[in-house]
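Take a look at the structure below.
Just one protein chain is left out here, and the rest sit where they should.
Here the chain labels run A and B in written order, and each chain numbers its own residues starting at 1.
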Amino acid sequence: MASARSWRARRFRRGVAGLALAAVAVAACAPPDRSAEVAAIIKGLDNPFFQAMGQGIEDGATGPVTVQAAQSTADTTGQADKLSAVAVQGFGCYIINPISGTNLVQSLSLIAKQGKPVINIDSPVNAEAARLAGATLASYVGTDNTHAGQVAGDFLAGRLPAGAKVALIGGTAGDVTSRARLDGFRAAVDGKLTVSQTVDVNEWSRSEALTRAEEIMRANPDLAGFFVANDDMGLGVSRAVQNAGKSDQVRVVSVDGVEDGLRAVKSGQLAATVAQYPYTIGEMGVEACRAAAAGHTLPATVNAPVALVTQDNAADALSAFPKPFEQYDDPYRQLLQQ
Amino acid sequence: MAEAVAVGADRESLGGRLRDIGFWADWAAVIGLVALVIVFGLASPSFLTLGNIQAMLVSAAILIVLAVGQTFVIATSGIDLSIASIMTFGAVVLGLLYAAGWPILLACLVGVVAAGLAGVINGTLVAKGRIPDFVVTLGMFSAASGAALILSDGKPTQVVDGFLLALASGSVGPFGYFIVVAAVVVVVAHVALFHTRFGVHVLATGGNAEGARAMGIRTGRVRLAVYLISGVLAGVGAILLVSRVGAAEPAINTTYLLNAIAAVVLGGVSLQGGRGNILGPVVGALLLTALTNGLTLLGISQYYQPLAVGVVVVMAALLMRYQR
């Protein structure tokens, strides 16, 4: 055994030696200077919302920019790994859209040591956790999802008779965005409409939303409206309404303003969508990086634009897509124009 | 790999060995890792920086812990499909207890115990219920994530705690605590598998359960024990996970399940059981982590990353067929 073992150990040592040799060989060339570049780590690129966000980041940048995304919205540690990986490359500015309030905090503490600005977009980092980890955020830009839900609620309350029955369809149970949108909607319709029930749909699945909507309509023949937490599910729900032959009776309102959603509003399948502008959020994120590089002090929080899209303005919204069709405030651009 | 054939007659010349595909098969994971290190090292100057190596080791830690647990199960010719859900379940228990005001160490302990219990249920059903491993752990996969959702009401619990934060970011010399935890798990597991009676019985149960039973080994108990180990290590993974992401989240990350199995396969452990090895899966876990890290550094779209993992795993499995 002894001789065999030492023979194996020799083989192993040879392997390690090779590894070390390779390391020395590459350590000879110095890393390129990326301090003028921007790295963005976002939640995912597997749905139109984040694709638009990524596009906004790339279009908004004047120089090279690296956009990386998590494998899925459950891939909390994978996203942290990616941020750690880009952090060692010494970028000049980091844009992050964390999956949860805390999953990137540990990686942020690495960046904090470099003293580089971090712009938080879309989903906020938990302030307490950031403080404990010694991570500082230069600025936050995102949409107020509660506000988006309120806009949808005001719209539906204005269109439906008092006390009309509506049902709410949320995304994955416990998802912060979904919850905020539903809460905002409920607050806005309180005392005006009757919320008959709320269901959550795992993984924001369009087909499951469709099935659930069918069940809800069967149980509530007098239902007058659905509020759905995103456009994709909203399209599934509107299909359920069509299948049930209730297009005239049941109105569907959703949130997001993705291209398909806008088209559906134009064609009347959706009564309205509350458009958020991930493209603009991404764009504002890189503007914030530039403003920070130019030495400006950034505002702590910036609200990204939200717009109610109904049949009246759907055409405008579509032609301007993915940018907003209305004027909006952009404090970073104002800083850069000073 | 560490226990690769150890027969005197095997000492051929170096050239002979290099021509023997069995040599490459035995060392597939190490060779793959070295190849990746060279390729990425040349392609991205940041890859071999100390900071990046530390980051990789930290991010490999959870996977290593899970892969070690999975190795024990696979060595008995079982498979634990529930390992990532049990980790999620343990994390939720930990998070809820912490939120309820329990001291963090106690919350961690009970989280590990809860995960261990889930493992015991797996083991009991496999050993006593004589239900195939695949079916039992597929059921537990669903049940544990369901339990996590029910307990947490689907909501993430923030666990912002000094101790866990220190665990995530502190280090002993250049080695983060995560790496230390993983290293301890690896050493203990290696000793348990190769230097105790239990380890021999694990391999015997996986290699020839009927024969092992005929020699008086209580294969049922062995199976129960490996699922307990797998559950407890999932619980240890849960502590690392919560400390890493600062929250206990009920959503399960199936990447951990797939990568834990992939790491074990890459490490040369046969899914048929009977052949175990701890260092191989560890190298496999490092390889998978280095792969994702390198692709990220090179700015390659994450769409390609699962593809790359798949290709590597299948190539390794092909090579493994020539294992001696």
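Here is the rule we use: a contact is a pair of C-beta atoms (placed from the backbone, for glycine too) under 8 Å apart; a residue touches a chain by one contact, two chains touch by 3 or more.
As a working rule, contacts and distances are computed from a predicted model.
Asker: Which protein name, taken from UniProt, belongs to the chain you can't see among "L-lactate dehydrogenase complex protein LldF", "Flavorubredoxin", "D-xylose transport system ATP-binding protein" or "Polysulfide reductase, subunit C, putative"?
Answerer: The chain we cannot see is recorded in UniProt as "D-xylose transport system ATP-binding protein".
Asker: Specify the residue from the set B:36, B:165, B:204 or B:225 that touches the hidden chain.
Answerer: Final answer for the missing-chain contact: B:204.
Asker: Looking at the whole complex, which of B:106, B:215 or B:311 touches the chain that is not displayed?
Answerer: For the chain that is not drawn, the touching residue is B:215.
Asker: I need the residue numbers on chain B that touch the omitted chain, in ascending order.
Answerer: With respect to the unshown chain, the touching residues of chain B are 5-9, 191, 194-197, 199-201, 203-204, 207-208, 210-218, 274-275.
Please note the rule applied: only the chains that are shown with their structure count from here on.
Asker: Contact residues on chain B for chain A in the complex?
Answerer: Going through chain B, the ones touching chain A are 2, 4, 6-8, 10-11, 27, 30-31, 34, 37-38, 41-42, 45-49, 51-52, 55, 58-59, 62, 149, 152-156, 158-160, 162, 165, 168-169, 241, 244-247, 249-255, 289, 292-293, 296-297, 299, 301-303, 305-306.
Asker: Tell me, which parts of chain A touch chain B in their complex?
Answerer: 1, 3-5, 7-8, 11-12, 15, 18-19, 22-23, 25-27, 29-32, 45, 66, 68-78, 80-82, 84-90, 100-103, 105-106, 109-110, 126, 128-129, 132-133, 172-174, 176, 200
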